[in-house]
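This report refers to the structure that appears directly beneath it.
Removed: one protein chain of the complex. Kept in place: all other protein chains.
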Amino acid sequence: MKRGTLSYSTLSSSLEAASFVPENSPARRVWRRFRRHRLAMAGVVLASLIFAMVIFAPVFTPNLPNKQDLKHRLAAPDLAHFMGTDELGRDVFSRVLFGGRISLLIGLSAMAVSVSVGTLIGSISGYFGGRVDTAIMRIIDIIISFPTLFLLIMLASFLGSNIVIVILVIGLLSWMRVARLVRAGFISIKERDFIMAARALGSSSSRMVFGHLLPNSLGPIIVAATIDVSGAILTESALSYLGLGIQPPQATWGNMLRFAQDQMAVAPWTAIFPGLMIFLVSIAINFIGDGLRDAFDPR
Amino acid sequence: MKHTRSIWLVLSLTLAAGLILAACGAQAAQPPAATQPPAATQPPPAATEAPTAMSMQMGAPIVIAMYQEPESINPYLSVQTVVNVLSTAVYDGLLTVGPDGEFIPVLATEVPSIANGGLSADGLTITYKLREGVKWADGKPFTSADVKFTWQALMDNSNAVVSRAGWEDIDTVETPNDLTAVVKFKKLYAPALTLWRYVLPAHGFGGGTAMTGADFNRKPFGTGPFFVKEWTSGESIVLDYNPNANPAPLVSGLVFRITPSREESVLLLKSGEVEAVWDLIEASIPDFEGNADATLWTTPSSNVEYLGLNLAQRGNPADPTKPHAILGDIKVRQALSLAIDRSVLVNDLMYGKSTIATSAIGLGWASDPTISIAPYDPEKAKSLLDEAGWKPGSDGIRMKGGQRLSLEITSTSGNKLRELAEQVIQEQLKAVGIELKINNVPSSTLFGNWASSGPLQRGNFDISMDTWGPDIDPNDFVSILFESASIPTEAGGGWNYFRINDPKIDAAIKAGRSTLDIAARKQAYSEVARLVNDTYAYIPLYNRLIINAFTNDVSGWTPNPWRDFTWDAAKWAHK
Partner (left out) sequence: MWSFLLRRILLAIPMLLAISFVSFAIMQSVPGGPLAIYRNNPNVRAADLARLEKQLGLDKPMVTQYAIWLRNLATGNWGRSLASGLPVTQMISERIGNTFYLMGTAFILTMLIAIPIGVLSAVKRYSFFDHTATLFSFLGFSVPIFWLGLVAIIVFAVWLRWLPAGGMRTINAEFSFIDRLRYLILPASLMAFHSAAQYSRYVRASMLEVIRQDYITTARAKGQNERNVIYIHALRNALIPLITVVALDLPALFSGALLIETVFAWPGMGRLFWNSATRFDYPVLMGIIITTALLVIACNLIADVLYAFADPRVRLTAGKA
């Protein structure tokens, strides 16, 4: 599989080129700039709305997501089911809301996995440099040489497919980018004056990393993280498409799309609404990411 | 102005680049010269340079979409159905089987029987009289040597033949003359007449019997209505008509388009790019309702969708000497069967096109229509579970001694109909207090062998959902599925993953295969099917359909549950 079809590799690579200006300004200044970013604020509103609807799903829908009604299969949207019903007569709106819990959980957790692993390995590589760095970078080369699809198929058939495994598989296949970003950040900051000064003053390694290097690389890490969220939701949908995602009857936006694909002509509502949700979440999260990048790097 | 000009420059450059790449693609699509079959296997000019007068009478080729690419077109080296679909259009057998399960002579002049002297009284000698004047697509005559060759090639140890069932029981194939083949068996093989379903040309493999990796497997010809003209990997297989075929086909060829999925095949039919779609599933039915241009043909098949319950203690590997913690109790298994409302599956999920399955052998001479299963009765299911000591817990799921009545159902992922049926069954079982968890895995994992920890082989499952059905002769099917010798072990065994160990079933299967007396065999298989139902380890759900779609421009196809899609391709025509 082309990595690009999973949508985020190229974009985040661009962040490697983004500059790493030492910003000692307080978080408040960043927040002020973020708040003034209109698109980012729109993203925050949209994301909060979606999160609220998904978390408080029972408030918004009277129907249970797995309640079947085989007499009303593939019914068009109406007042009772305003996103229609699916092939087992289940309410699409409820499935979109409850499925969103899983999709968002996958998105956020896979991002947490990839960001923490990537940050750890990238910091080691960037901080120590030299042979350690070379070794880590070559290992990353080896890992990205495996077709992603191959690893996904093999891991999925090896481990089965429950939600924890899907999260781990997606997270563990996407940390390499974060690692490269963090490493690049460390290397560019390491030679700056204030780090030299801290080193000359005899700061300890951990103080260097946690006190100076990491905080100053936070911008690109946060941006990469926002991109990873939508990337993971999309990867789960690709996994579902290949028949390796979350097991039925649990809905996710990804597996709803997969089941809808052969009835798109007769019941387009089963495909449109979950697709729309993925789009809205991605757009909200990417707007926030854009805002954060601009807030951390105001030029 | 300068701006506009540069846009045009860019556009024409793109176009040019695209065309150059297109030309490269065109070259890549041509089969490399090295893979051309040797001259001996190449059909003569007569075949490739079609007589114009004749081709003008023949219809244009029929374009068919199929969602799989065959591994080769040698039916003895693969078990893929799609390989058989292609092979059936290319090769003839000595006999074929008609829609009602009757043998029909093709390359033989008659069906061997004791009455016509073709079959010896002990069943060990079969004499085939071959049709006169039959020619291969390359013009060479078909003789008894080809019949003998087919057996020899199957027994050649360098060939990765997928099954030698029956073939290895043959002692000799004698060819007293060009039109007679005498097959002598070492021991009785009841389904003997089903062998030689395809006869291969002795001169097709460069004089030897080595088949694995032979070029012929990719560009074969036979005595059937078509031969393979061109195979473009991943895209299409083009069949041309066989000028020597008798009867002659009504169209000048068949074009098989290889698609990645059934959905894509249906889209191609809707966009008018193909005229037939092979092997659809029930989920396509609503898609064709109200479609005036195409017809969806549904035919009952011998395949039965069933639940396979693990009788042995679940583990990796299972312990067949100990019963399954939950399913070891026949009352639970019975309750499971009673709690499933099959009419919902058949009428709603399959739009009333299918029927409720009552027996493992649902079609053909060996099936017994008097066999029935207990109808849907959730109340009885509940009382059986009560009797077995499973009492409803706080969340509605039954408990017994601190254990929840929770079972895992596993099947192949990516099969939409099955995944929907699983969810319906899940809800129905919940209503009587049984929790069913779905855990589907890729088919290569589910059916993996012992060494690679295949869950069915190892007995590491509770319930599996699968489909399987007998051939016209049910012997091999019942033996590999229900005989105690077929319980999988590290050393071998078959596919009795239910771990059914019933001496009465073993005896009935043995009775069925040790005679050629059809009445006695019928009775034996009826017995097998009844006894299997009584184990409640094999729970029949519904009969699977064979579903194919044709546009209304194509005519001539007759459904046949015993042979592949192309079995009567010679009769296909455009209206």
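As written, the chains take the letters A and B, and residue 1 is the first residue of each chain.
Throughout what follows, a residue touches a chain if its C-beta (ideal position, glycine included) is under 8 Å from a C-beta of that chain, and two chains touch if they have at least 3 such contacts.
The model shown is predicted, which means the values in this text are computed figures rather than measured ones.
Partners of the chain left out, restricted to shown chains and counted across the full complex, are A, B. Across the entire complex, the residue among B:Trp196, B:Trp495 or B:Trp572 in touch with the chain not shown is B:Trp495.
Only one residue in the set A:Met41, A:Leu120 or A:Ile144 touches the chain that does not appear here, and it is A:Ile144.
Touching the missing chain, out of B:Ile281, B:Ile373, B:Ile480 or B:Ala573, is residue B:Ile480. On the side of chain B, touch with the chain left out of the figure occurs at residues 10, 14, 17-19, 21-29, 32, 35, 61, 63, 69, 71-72, 77-80, 157-166, 212-214, 217-218, 232-236, 238, 253, 255, 257-261, 263-264, 267-268, 270-273, 442-449, 451-455, 468, 470-471, 476-477, 479-481, 486, 492-495. Not every partner is drawn; the one left out touches chain A at residues 1-5, 7-11, 13-19, 39, 130, 133-134, 137-138, 141-142, 144-151, 153-154, 157-158, 230, 234, 237-238, 241-242, 257, 261, 264-265, 271, 275, 278-279, 281-283, 286-287, 290, 299.
As a working rule, only the chains that are shown with their structure count from here on.
Mean C-alpha positions place chain A and chain B at a centre distance of 42 Å.
If you check the complex, the residues on chain B that touch chain A are 262-263, 266, 270, 283-284, 286-287, 344, 348-349, 413-414, 416, 419-420, 422-424, 426-427, 437-442, 444-445. Partner chain B is touched in their complex by these residues of chain A: 66, 68, 70-71, 73-74, 87-88, 153, 156-157, 160-161, 242-244, 247-249, 259, 261-263, 265-266.
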